[in-house]
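Missing here: one protein chain of the complex. Every other protein chain is in place.
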Amino acid sequence: MEVSARNLFKGTVKSLVVGLVNVEVILEIAPGVEVAAVITKASSEKLGLSLGKEAYAVIKASDVMLAVD
Amino acid sequence: MEVSARNLFKGTVKSLVVGLVNVEVILEIAPGVEVAAVITKASSEKLGLSLGKEAYAVIKASDVMLAVD
Amino acid sequence: MEVSARNLFKGTVKSLVVGLVNVEVILEIAPGVEVAAVITKASSEKLGLSLGKEAYAVIKASDVMLAVD
Amino acid sequence: MEVSARNLFKGTVKSLVVGLVNVEVILEIAPGVEVAAVITKASSEKLGLSLGKEAYAVIKASDVMLAVD
Amino acid sequence: MEVSARNLFKGTVKSLVVGLVNVEVILEIAPGVEVAAVITKASSEKLGLSLGKEAYAVIKASDVMLAVD
Partner (left out) sequence: MEVSARNLFKGTVKSLVVGLVNVEVILEIAPGVEVAAVITKASSEKLGLSLGKEAYAVIKASDVMLAVD
């Protein structure tokens, strides 16, 4: 399945913090570069996420803000 | 100002597509790695975004999905 | 690719309103039931969306609100 | 109150997973068709959500992605 | 209809920038305090938004970030 979301980053699961409803997942997408995601626990289980597993971060362009110094 | 958004990527503006309300901005955050953002034209002008300018992509963790092959 | 987004609805493209940056796409997911999406024009072209094409609406659970009468 | 969100689906609460901050609610909007939402526990209590209650899923068009096979 | 979104601010439409797909609407919710929204042109027309009209800004708590100096 090809998704309209413009931003797709491949990485490896580096940590999981599991709550009652949500899970926070940290992906390492390049050495020292991490992406934090919060998804439902049900989704995390459906995808079989665990430490070291390969996964993609998927981000819709309208959810990206910009900033300058 | 320090923002709660967990994901912050520094890059350079590589392209701008300007609409009547929104602007699509592509940041290059590493060689060959791009982030696409859609922000309002008013925001783009307020930040003074233009080709080659340094900027950050800012993404809230709850807006990041995950996927597996 | 399997995505963490909990909500996935298969449908047929019923209309497209094309702007300079974004496109509004209406999917019919059941007789008389429609889903409206706004994605970038670049994404719409990448997916090859056109009238009558089959596509899925993909929605993260944290983007769904609830309401009562 | 009439909301700008383009997507409104009427359904029945089929399950609730209650966390400390958030609640995951599954609405059945047609036989076998479900929508998953994550809202705050405070909102769920304000709306009086419980199993079998009628409710609407409300989704802003810019939060809908599209995908193709 | 009562919505789960936690943040609801009543105001008056102060400006509209109309695009092909989206409209940017500025609400004045208190003297000198404004909220900017981007919604679809179709929604703006459905709600009958025009200068001086009363309207509410509706914001889901999970879409609010925090920042400190």
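The first chain written gets the first letter, and so on, giving A, B, C, D and E; residue counts start at 1 in each chain.
By definition in this document, a residue touches a chain if its C-beta (ideal position, glycine included) is under 8 Å from a C-beta of that chain, and two chains touch if they have at least 3 such contacts.
Keep in mind that this is a model prediction, so the values were computed, not measured.
Visitor: The complex has one chain that is not drawn here; which of the drawn chains does it touch?
Guide: If we consider the entire complex, the absent chain touches A, B, D, E.
Visitor: Which residue numbers on chain B touch the omitted chain?
Guide: These residues of chain B touch the chain that is not shown: 1-6, 37-40, 42-44, 46-47, 56, 58, 60-62.
Visitor: Tell me, which residues in chain A touch the chain that this view leaves out?
Guide: The missing chain touches chain A at positions 17-24, 36, 38, 62-63, 65-69.
Visitor: What chain E residues would touch the chain not displayed?
Guide: Here the touching residues of chain E are 3, 5-9, 24-25, 27, 30, 33, 35-39, 43-44, 47-49, 53-69.
In this section, only the chains that are shown with their structure count from here on.
Visitor: Kindly list the shared contact partners of chain A and chain E, in label order.
Guide: For chain A paired with chain E, the chains in contact with each are B, C, D, in label order.
Visitor: Counting one step per pair of touching chains, how few steps separate chain C from chain E?
Guide: Contact-graph shortest path, chain C to chain E, evaluates to 1.
Visitor: Of the pairs C-E, A-C or C-D, which has an interface that repeats that of B-C (more than half of the contact pairs shared)?
Guide: C-E
Visitor: How many degrees of rotation bring the Cα atoms of chain C onto the matching Cα atoms of chain D, given to the nearest 5?
Guide: To map chain C onto chain D, rotate by about 180 degrees.
Visitor: How many angstrom between the C-alpha centroids of chain E and chain D?
Guide: 21
Visitor: I'd like to verify one number: the distance from the centre of chain B to the centre of chain E, where each centre is the average of its C-alpha atoms, in whole angstrom.
Guide: Their C-alpha centroids are separated by 23 Å.
Visitor: Which positions in chain A touch two or more other chains at once?
Guide: 1-6, 37-40, 42-44, 47, 56, 58, 60-62
Visitor: Counting only chain pairs that touch, give me the topology of the graph as line, ring, star, complete or other.
Guide: other
Visitor: Which chains touch, pair by pair?
Guide: Final set of chain pairs in contact is A-B, A-C, A-D, B-C, B-E, C-D, C-E, D-E.
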